[in-house]
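With one protein chain held back, the other chains of the complex are shown just where they sit.
What follows is chain A.
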Amino acid sequence: MRFRAKIVDLACLNHFSRVINTITKLAKTCTLRLTVSKLYFILSDKVANGGVSMWCELCQGNFFDEFQMEGVAAECNEIYLELVPENLSRALKTAQSAKAVKIKLTNKYCPCLRVAVELPSLSSSSRIVTHDIPVGVIPRRLWNDFREPNVPDFDVSIYLPALKTMKSVVERMKNLSNSIVIEANLSGEMNLKIETDLVSVTTHFKDLGYPPWASGDGCENSAQDRDLESMTEACIDIKKLQQLLAGQQVNPTKALCNIASKRIVHFILLHEDVSLQYFIPALA
C-alpha cells in the first residue's frame, strides 16, 4: 500500500482546502477512498451520523500535480482510510501561501497521512511544516460498507433556490424548530416549512427548474401523468440541513435535490471539479 501526492499550483491548493473545509463541516470522521483516478470522501448512514450519508467525489487530476497510488492488492487497487477531516483542514490552513504540499501515507508508529507544507522563506533553503494525521486503514472485508449509495426512487427532483437565501432562512428557522419540512412539486415550486406550538413559518420559492434525468432513472411515472402542482414532502432534522448549507464555501455550478416522499431527501451539489451528494433521511 503506497500513496504519494503533490500539489504545486496555489489555486488548486486553495480549491482543495475549500473542499476539505466543506467536508469538515459535514462529518467528524469519514472514509477517504483513494483510487488511481479519484478521491472519495464517504460517510455511510450509520445511526451515529443520525442516518445521514455523504458521497463526495474529486478527480485527482484536477488537483494534484503528482499522484501515485498502489492499493492493497493488484486486483483491488484502492486504499480506504478512516480520517478526521478537521485534522486535514487544519494542516492545510498553514498552506495558504505554500510553494508545494506533499501528502504521503506512512506507517512509522501507526498509519498516518503525512502532510508536508513547503513554505517560502527568505533564505535559500525552504521551511517545511509537517503534520502527521493519524488514519485508520480499513480492511478489504469492510469495503462493502462504503459503496456509492443508490439514487433513491424519488418523487420529485428540483433545482435548489439561491443557496444564500436558503441558508439565511434555514438558520433563522433553526432557532424556532428542530425539524423542517421540505416540499416541492413539478411546477418549479419549493417550500420550506416549520411548525411548532408557538409559530409556523413557510418560505415559498418559485420558478425553480426541473433537472433533466436520464430516462428510467428515478421517476416511475412520466411527468405528464403526474399532477404538476401536488407537493412531495419530507420532514428532516433542521440541523443537518443547516450544516450542509453552512458548509458551502463557494456557490456550486448546479445544486438540486431529489425528494422521496416522507422517506429521504437527496442533495446533489456540483462544482467544476467536485461533486457532493448528501442524503438526509426523513424523521420518523
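We adopt the following convention: a contact is a pair of C-beta atoms (placed from the backbone, for glycine too) under 8 Å apart; a residue touches a chain by one contact, two chains touch by 3 or more; residues count from 1.
Methods note: contacts and distances are computed from a predicted model.
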Handout entry: Omitted chain (choose from "RNA polymerase II C-terminal domain phosphatase-like", "Vacuolar cation/proton exchanger", "Ribosomal RNA-processing protein 43" or "Cell cycle checkpoint protein RAD1") - UniProt protein name
Key = "Cell cycle checkpoint protein RAD1"
Fill in the blank from the handout: Contacting the left-out chain: of A:Lys28, A:Lys46, A:His204 or A:Lys254, that is A:His204
Problem - Candidate in contact with the missing chain, chosen from A:Lys46, A:Arg140 or A:Arg172 - result: A:Arg172
Handout entry: Residue ranges of chain A at the interface with the undisplayed chain
Key = 161-162, 165, 168-169, 171-173, 175-176, 197-207
